[in-house]
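Reading through the structure tokens given below for one structure.
A protein chain is absent from this complex, but the other protein chains hold their places.
On to chain A.
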Amino acid sequence: MAHTIKLTNYNSRLISVTNIKDTTFYRITENNSFPESLRANYALLIKSPIKGEFPEGFGSYLYFESSKPVLVEGVNSFVLADDFDYLATDDVIRFTSNLNLRVIYRRNVSPNYFMVTEQCNSFCLMCSQPPKVVNDLHLVEEYLDVIPLLHRDTPEIGISGGEPTILGQKFVELLERLYSYLPRTSLHVLSNGKSFVDTGFIAEIAKTKHSDLMFGIPLYSHIEQRHDYIVQDKGAFNKTVEGILNLKQFNQKVELRCVIQKPNSGDLVNLAKFIARNLQFVDQVAFMGLEATGFAKSNIEELWVEPENYMKELEEAVWQLTKAHVKVKIFNHQLCLLPESLWRFSVQSISDWKTSYENECNICSKKAVCGGFFSTSDGKIPNGIKAL
């Protein structure tokens, strides 16, 4: 299985640098006869020594440490650790001024996630990506710059945070730019939905006319106060649900996301009923297992619930929603924990760079179709894992 890396968080110190003429983005190519007029924006990835004449004019040249490269004078040349051997044509990278390499986009991974801000207006008990109070506008600026370099056939891009909509007009700009350069790419935005109480804001978003844009919005309980407790914000439930209504009024696609954790694990059926009554028009509902990382790891005693203890509840909730013609997906649950009636809802959802398996899994006949575990979910292996 290929190891991949997370695009925004992974920094690797460059091993060797001759000189850096600029700090822009490069799209990677392995084709040394690439049209000369385009070469300046491309990094040539050199996996084996070049035969014949040296291809002039590329923005930079990437070598691997193990190939013992001979560097050419006067051009941007970088020697990469062999960890980067997964890099391939059409990936996009960036060198930062402090001599780090960041992989922004990978052609062979879907979805690619853009973490456009670390700021958030909620403070969820189980946040896997704890928010920061920082001015990080440069993050979104960087993505705005990089969008033109992405492959036009990119199937899906996820926009996450923090809370992406906190960026306001910049967020709209991001959607516009994505639609201009990647009109066929599905966009999935992870948002807490609170910003959508402002219909003017949605009107701006709707104006981008993106045909394949979905908002993934968490709804943890049918009980206002339980939802507010989980996101640590009084009034959040009302804002989020109103935001969902507003989005649907503007014909935007909405996915409801419910991370199952101890405080809400007994609410699933009633939440499903609430959705079937009040929000039947949402496009899908995702029930998600807890990823024990970030805040979830720190709060694990208060949050962890054994999946076997909520399976009956989950099954009934899924039945209820399916009956109401609401599409359901189950994320982050190993097949051996789910009753077979729920298998068809299960999605292999853990990003492959985060997926791991237990020893027991090696003899399991369902391993190939099972989502596995979060390698990031520090030692939290649920009860009841067994080979099927």
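Rule of thumb we're sticking to: a contact is a pair of C-beta atoms (placed from the backbone, for glycine too) under 8 Å apart; a residue touches a chain by one contact, two chains touch by 3 or more; residues count from 1.
Basically, contacts and distances are computed from a predicted model.
Matching "ABC transporter permease subunit", "Solute-binding protein", "His-Xaa-Ser system radical SAM maturase HxsB" or "Ferrous iron transport protein B" against the UniProt entry of the left-out chain gives the name "His-Xaa-Ser system radical SAM maturase HxsB". One of A:L101, A:I159, A:V241 or A:V328 touches the chain omitted from the figure, and that residue is A:V241. The missing chain, though absent from the display, is touched by one residue of A:S67, A:S180, A:S211 or A:Q280; that residue is A:Q280. Per the touch definition above, the residue from A:N31, A:S211, A:Q225 or A:S356 contacting the chain not shown is A:Q225.
Think of the hidden chain as still there; on chain A it touches residues 123, 125, 222-226, 228-229, 232, 234, 238, 241-242, 245, 263, 270, 274, 276-278, 280, 295, 298-299, 301-302, 319-320, 323-325.
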